[in-house]
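What you see is the complex with one protein chain gone and the rest in place.
Showing chain A:
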Amino acid sequence: MALIELRDVAKTYPPRRRGGDPVLAVDGVTLDVNEGEILGVVGYSGAGKSTLARLINALEPVTRGTVTVAGQELTRLSEGELQKVRRGIGMIFQQFNLFHSRTVWGNIAYPLKVAGVPTSQHQARISELLHFVGLADKAHNYPEQLSGGQKQRVGIARALAASPKILLADEATSALDPETTQDVVDLLRRVNRELGVTIVVITHEMEVVKNLAHRVVVMENGTVVESGSTFDVFAEPGHQVTRRFVRTVVDDVPSESVVAELRRRHPGRLVTVAFREGSVSQAEVFGELISRGVGFQLVYGGIEEVQGRTFGNLTIELTGDRVDEALRALSERVAVREVI
């Protein structure tokens, strides 16, 4: 059984204005988050990602369907029992949401107090967390004295204080610059590997997904439009929304305007061949072409690495008499798409 199970979950918010339509924020989502994994949830603004997170820790009740966390179905629980469940689910935010009336220390102590951890144990736990996130010297600073990256580290330390099994990261890097984002991504990976925390990473930044997530679900209009391993989703995005997201970091398939430009310069047949590590090698593909005397030239493409495996798309101009025959032979072994 998965650590988090969503079954046909829907969430409708009441209309914003009197007489308006209710807002269907999440619309029939079924998904599992397995223990120990990092799941990326991707989608544009308004897709329902934050709502999904708030259903997992029951900050909002579902309108339909069931959410099960560690075997407990949340709809059956009282508010008091839900509070206990929430203590086992950490959450970090885009705007950090630190308590400005408390020091870094006070921020991290808060969830310990809520969880009823005896004060005598706070000292050890808080310094352990501060060392883990690399802020041991900032314990007595106030949030406004920290940089964005440091604030998010405090957010992470605070979220981990009560030793949750799950961490929800809602756009946790979206307010950070690329370098700081990478630091936070590295920290989250350590949270997953060293502490065994299952992480749900909500983001619209594909770079973050690419570097962090084991698996991805893509959301649009409250539904999951695509899901799969991060490698598969990046190597072969199926849905149009996914393709747009993937293209923000992997730009190996020529866009329409690029195609027009390529056409102008390359009169031969243009095809795009998708390569994936563990499948047909480039040598084999080019061998097929050479053996038939087909001339070829690489005109566009790239090779990417995701989760330690490579994939790529190469656009090739083919010339010669036996192009058709070569393409037929290739299509049986790799994904070949004619560029039109």
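In this section, contacts are C-beta pairs under 8 Å (C-beta built on N, C-alpha and C of every residue); 3 or more make two chains touch, one makes a residue touch a chain; residues count from 1.
In the analysis below, contacts and distances are computed from a predicted model.
When the unshown chain is looked up in UniProt, the name that turns up among "Electron transfer flavoprotein subunit alpha/FixB family protein", "ABC transporter permease", "HTH-type transcriptional regulatory protein TyrR" or "Methanol/ethanol family PQQ-dependent dehydrogenase" is "ABC transporter permease". Considering the whole complex, the residue from A:52, A:67, A:91 or A:316 that touches the absent chain is A:91. Of the listed residues A:77, A:115, A:303 or A:335, the one in contact with the hidden chain in the full complex is A:115.
Within the complete assembly, residues 57, 59, 79, 83-87, 89-91, 93, 95, 97-102, 110-111, 114-115, 142, 144, 158, 162, 168 of chain A touch the chain that is not shown.
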